[in-house]
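Note sheet for the following structure.
Just one protein chain is left out here, and the rest sit where they should.
Presenting subunit A:
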Amino acid sequence: MSESIILKKCGVRFTPPALIVTYTNDVGKLHRRTMPLRNFNKNSGVSRIVQEMKENKRHEKYLRHMSPLQLEKLIMILHDRLNGISLDECVMRNKGLDTVDPEEDLNKLDDVTLKRKKEIMDATFEKNRKKREDPDFKYDVEVDFEQGAIESCEWDSDKESDEEF
């Protein structure tokens, strides 16, 4: 039988690299679990390590309570830190990854970062989503907005505006 646990805190240890979680079990007793990242070095790919951790049978029990985003974040911090980036900067970089800047061009991102940006977007996507199972679901939803379009979008009136607009 799988024991039901509630994660309390997640963190990292830098040397040797490990993920650490504290959790309470069935009877509410607080525990701590250290999951060493054995082959982790500064050249390890973040997404591969995340995948390995998720698939690790012994860690699965704890990690499945952690959001994929959180797990990626922790591994990313470890990775950056091993590459000589200061802790402050690691944290800053992570903050940047947690927001989507409307001016930022996402066409040049690496896969891991793009995936994270999409995961952030997924929150709103899922919240507003109409699923087939929903009682008011309609396949073809047509709304005519033409009437409303009175004001021209300020995106068109920028000084930097491209010739082609």
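Heads up, the rule we're going with is that a residue touches a chain if its C-beta (ideal position, glycine included) is under 8 Å from a C-beta of that chain, and two chains touch if they have at least 3 such contacts; residues count from 1.
Keep in mind that, in the parts below, contacts and distances are computed from a predicted model.
A chain of the complex is left out here; the name its UniProt entry carries, from "Methyltransferase small domain-containing protein", "Rab-like protein 2A", "Atpase of the pp superfamily-related" or "CMP/dCMP-type deaminase domain-containing protein", is "Rab-like protein 2A".
In the complete assembly, the contact with the undisplayed chain comes from A:118, out of A:9, A:48, A:64 or A:118. If you put the missing chain back, the residues of subunit A touching it would be 100, 102-109, 114, 117-118, 121, 124-126, 128-130, 132, 138-143, 145, 148-153, 155-156, 162, 164-165.
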